[in-house]
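Take a look at the structure set out below.
Here the complex is missing one protein chain, while the rest keep their positions.
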Amino acid sequence: MTVIKDSVHDYIELEPTAEALLDTAPMQRLRYVRQLSTVQLVYPSANHTRFEHSLGVYHLASEAVDRLPIDDDLARRLRIAALVHDVGHGPFGHQTEAAIERHLGRHHDEIEWLLESTDLGRVLEDHGLDPEAVAATVDGRGPLGELVAGTLDVDRMDYLVRDAHHTGVPYGTIDHARLLYALEVVDGELALEEGNVATAESALIARTLMNATVYRHHVSRIAGAMLDRASERLLADGVVDPESFARLTDSDLLATLAEYERTAAFADRIRDRDLYKRAIWARRDAVPAAFRGLDYDRTRALEREIAEIAGVDPEAVILDSPGEPSSPESRARIVVDGELRRLEERSSLVAGLDACAREIWRLGVYAPESVLEPVGEAAATVLDLEDGANVRP
Amino acid sequence: MTVIKDSVHDYIELEPTAEALLDTAPMQRLRYVRQLSTVQLVYPSANHTRFEHSLGVYHLASEAVDRLPIDDDLARRLRIAALVHDVGHGPFGHQTEAAIERHLGRHHDEIEWLLESTDLGRVLEDHGLDPEAVAATVDGRGPLGELVAGTLDVDRMDYLVRDAHHTGVPYGTIDHARLLYALEVVDGELALEEGNVATAESALIARTLMNATVYRHHVSRIAGAMLDRASERLLADGVVDPESFARLTDSDLLATLAEYERTAAFADRIRDRDLYKRAIWARRDAVPAAFRGLDYDRTRALEREIAEIAGVDPEAVILDSPGEPSSPESRARIVVDGELRRLEERSSLVAGLDACAREIWRLGVYAPESVLEPVGEAAATVLDLEDGANVRP
Amino acid sequence: MTVIKDSVHDYIELEPTAEALLDTAPMQRLRYVRQLSTVQLVYPSANHTRFEHSLGVYHLASEAVDRLPIDDDLARRLRIAALVHDVGHGPFGHQTEAAIERHLGRHHDEIEWLLESTDLGRVLEDHGLDPEAVAATVDGRGPLGELVAGTLDVDRMDYLVRDAHHTGVPYGTIDHARLLYALEVVDGELALEEGNVATAESALIARTLMNATVYRHHVSRIAGAMLDRASERLLADGVVDPESFARLTDSDLLATLAEYERTAAFADRIRDRDLYKRAIWARRDAVPAAFRGLDYDRTRALEREIAEIAGVDPEAVILDSPGEPSSPESRARIVVDGELRRLEERSSLVAGLDACAREIWRLGVYAPESVLEPVGEAAATVLDLEDGANVRP
Partner (left out) sequence: MTVIKDSVHDYIELEPTAEALLDTAPMQRLRYVRQLSTVQLVYPSANHTRFEHSLGVYHLASEAVDRLPIDDDLARRLRIAALVHDVGHGPFGHQTEAAIERHLGRHHDEIEWLLESTDLGRVLEDHGLDPEAVAATVDGRGPLGELVAGTLDVDRMDYLVRDAHHTGVPYGTIDHARLLYALEVVDGELALEEGNVATAESALIARTLMNATVYRHHVSRIAGAMLDRASERLLADGVVDPESFARLTDSDLLATLAEYERTAAFADRIRDRDLYKRAIWARRDAVPAAFRGLDYDRTRALEREIAEIAGVDPEAVILDSPGEPSSPESRARIVVDGELRRLEERSSLVAGLDACAREIWRLGVYAPESVLEPVGEAAATVLDLEDGANVRP
């Protein structure tokens, strides 16, 4: 039994299949993809990677399946799916997710292509696991797939605790050990035992607070939006093909951006932390519904319109209008007074937390510091913002 | 400069006045009053005392006043009031508070009597402090008294973090350093700077979750109710006079109870953790409003009625119907978009947290295990409980 | 399966035998015996008890036996012995150990008498365990008894980590998880696997540093010496019989001391932290060998001699000359380059740590502040101390 020391869970025991998988290139690559991508530009200690997170999720899955009444084969598939669950992430994780989806039509949870094109599939087969079943589990499908990706998944339990440890922000310290103790299988699906409404709420609260202070921090969002813009250029101009793009590491992407004339400026700005600033930063209730959660084409069209009015280069305007916040964990199943319910049915907090998520929603328009004012004015016109909508000048 | 090592805040620096106060008997006594009284019967590590908590509150007050634009005299008064703020607590802290109030007509925040009857007042005067002004500050009155007892007090910041450290329950880990950084004085009163709604909410959330899992745990409530009953007997029978009672330590009280015939059984039960059990444990919506938040006389009358119907000794029935939950921190002042507001006006979470507090409210009727059934039935009749009100048999 | 939350090991799972044992009075009593007795007078957060420590030792024993190739009966006996290993401690633990040994001729690891005179033995038998075998294991005898009391015991692993957590002193943070992983059985006895010299050294280092900063702190030693003196008086005068004495809690002892005229002054001084001071505090090399590690009678005779010369009451002089330091863990068995060795044979540090332990050794003579000078001078004469022996006036 090999053991690895982890800063969050202390020792993690690895079964042979896990060891063999760790030795593959796609898993080793995760050492060079930061878990929180551009958040390190705000929280300098947040340099932990998807590699150590993957080990953590594997560990929690192991602890969970040890206590669940399931057979060894399923237990093993769940553990292994937990280990490889992030292998499909592109460089900078979520920050290039949209660009990859546009060009490959594929979400990071769909890893079938990787099983075929790398050693991963072969190693799984060598160890008696069905690659397709593992891939389905990574995507949350199949028996108890929700343990890996779903309303009660160990992915979230690990990242909340790990992100708290590495940023220094204390809000992610959920009681993951109790969540694991409370898991049971009811009608073939996961649920939390009686007496755990507060435990379940705490995970939802943790994510809400981490969103507000860490995950949705404007500096990280700006850097992410700049990466998306530059990545799109790279892919649209055919500098890198999408399959190769999806396998870059964080630094590979920065290096590739730096080498291409039309994206070099973005690379320099990110590397030197000389980022665009907020021309607009508007609360949800000040933004017309038509301009919330915009798709890619509409976003680009609006950016061009704003740039034209402001009299600036279209590259100098980035519009960032996220979709409505969602909280899958509020649909977690939980036993209350002997009956199986959804958390949102029994929790007095879920509605408040949803409101809170809408409260911290912001539409951003970013631009170089030198053109902030004209861009802000043009954007306010184009987006039909109310007076006073802009909470940050 | 003397420094003391603390398990939560590391080194705490003490000014000479603080050192001299620590050497008085009333402060040394706090070494023998557990911060969480009977909670150690549920969380065995929760043996921290009001002494170390007092040091912690002093430390946080020192950090706060160093950053506020106030004069040295006020700063010193606030620090010293923070240090002595718990000196008025009776044995087992909040668990004997009601009994002491009934017999002395005095809350633990009113410490004038201690300043006169012990060394405390003299030491304060010797160090150039006005005992009355310090006492007022402990009670939350006077300039910035709210730093010691109020909507943004350092008492709460310390106990949430400290109780988390010693119980092992992670929910109390608020970002107290950020709360201290965010404090400012607006129109002579404390407020939180712009950008801290989530910081303020986190403290409220922490208390709500700690209530649900720690402070309101039924085992601790039962032990507390038994202590109240036994203390009342001691005081009513004149075994101890109220002034002396208020100065006992936890173990003094247990020893005194053990020596008096009519209370010895309670002392044995608490010491051996052989507690009463729940005959009734009813949710708020199943309890008629008339039976929620009962005063002492009404409680005793109902207990007697239940005992009579059940055919048991009146000492065998304890009714515990707490008042409505309150959350002073929701009225904390905070700057939002340049205007001074109450947290509850700007937070989407406060209403949810209030609902949550009502959700975990429970009326309890406790009795020895041997008579649980008749007491439960009698209580359901007397309290006019709905069918199914009793969530724990 | 019942689980208990612990501040050090998080959740601890209890088997039914453990639960039943915890419900006995001798185990519940440990809630009122502080793990570090008088150390809280120096480190105010050090209020953790032998109860939570017992749970921690049980937990580590459980983790250890799960990995060792032993049968279920032995595993269970080891776990249960770990749980009850401290049940024989008197009030204030080690601080009254000598007095109890003088009057009962019994060390705290000998618990046979408790198994007979309390519920403990019956509960063990009811659960199919042989009380004598458990008692032998507590004393380090029988198969793998050294896991509970010996060179590689889990008692030490728990207390080093726990004392660090509660004092705030960081030196006790050994890698106990790695020590547990490294345990193996060689020729029927425990040993550490290849590659763990540094792991074993770290535990020895931790204890040496904790001795220097925590366990042997002079304030705690003075309070302990005062307790020993007062306890001896109580026992010699027959105020309490030795069997009853050994079952008191910390506060019981203080209360008993307070009630007896000849010991009341000691009780007041300890409670108010108004302790004797150091009249002499001498390094080992300045103390003639004949005066190091004195037995009881010789100590009392010397105290009387000092008191007479100084012209003070004999109660005003306490001589505290500890024995030579020992380090059982340096004899731990460890595999190095394929051979079984003692740690001291392979570690370059053991000799240095032994020297270090001798370095921090001190002979103390304590007295009330008002008579420090005459007592110090008399003691220097009587003990034939070198000039300059006294490092603290």
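Going in written order, the chains are labelled A, B and C, and every chain counts its residues from 1.
Just so it is clear, contacts are C-beta pairs under 8 Å (C-beta built on N, C-alpha and C of every residue); 3 or more make two chains touch, one makes a residue touch a chain.
Keep in mind that this is a model prediction, so the values were computed, not measured.
Student: Of the residues A:Thr2, A:Ser117, A:Ser251 or A:Ser326, which one touches the chain left out of the display?
Tutor: A:Ser251
Student: From the listed residues A:Ile4, A:Leu68, A:Val185 or A:Val239, report the one that touches the chain absent from this view.
Tutor: Candidates A:Ile4, A:Leu68, A:Val185 or A:Val239; residue touching the omitted chain: A:Ile4.
Student: Where the complex has a chain not shown, which of A:His165, A:Arg233 or A:Arg247 is the residue touching it?
Tutor: The one listed residue touching the chain not shown is A:His165.
Student: Hey, which subunit A residues sit against the chain that's not shown?
Tutor: 4-8, 10, 23, 25, 28-29, 31-32, 34, 40, 43-49, 51-52, 55, 165-169, 249-252, 254-255, 271-274
Student: If the hidden chain were put back, which residues of subunit B would touch it?
Tutor: 3, 10-11, 177-178, 181
Student: Tell me which stretches of subunit C touch the chain missing from the display.
Tutor: Touch with the absent chain occurs at residues 169-171, 173-175, 197-198, 201-202, 205, 209, 212-213, 337, 347-353, 355-356, 358-360, 391.
Heads up, the rule we're going with is that only the chains that are shown with their structure count from here on.
Student: Report the inter-chain centroid distance for subunit A and subunit B in whole angstrom, where each centroid is the mean of the CA atoms.
Tutor: Between these chains, centre-to-centre, one finds 41 Å.
Student: Among the residues of subunit B, which ones contact at least 2 other chains?
Tutor: Residues 169.
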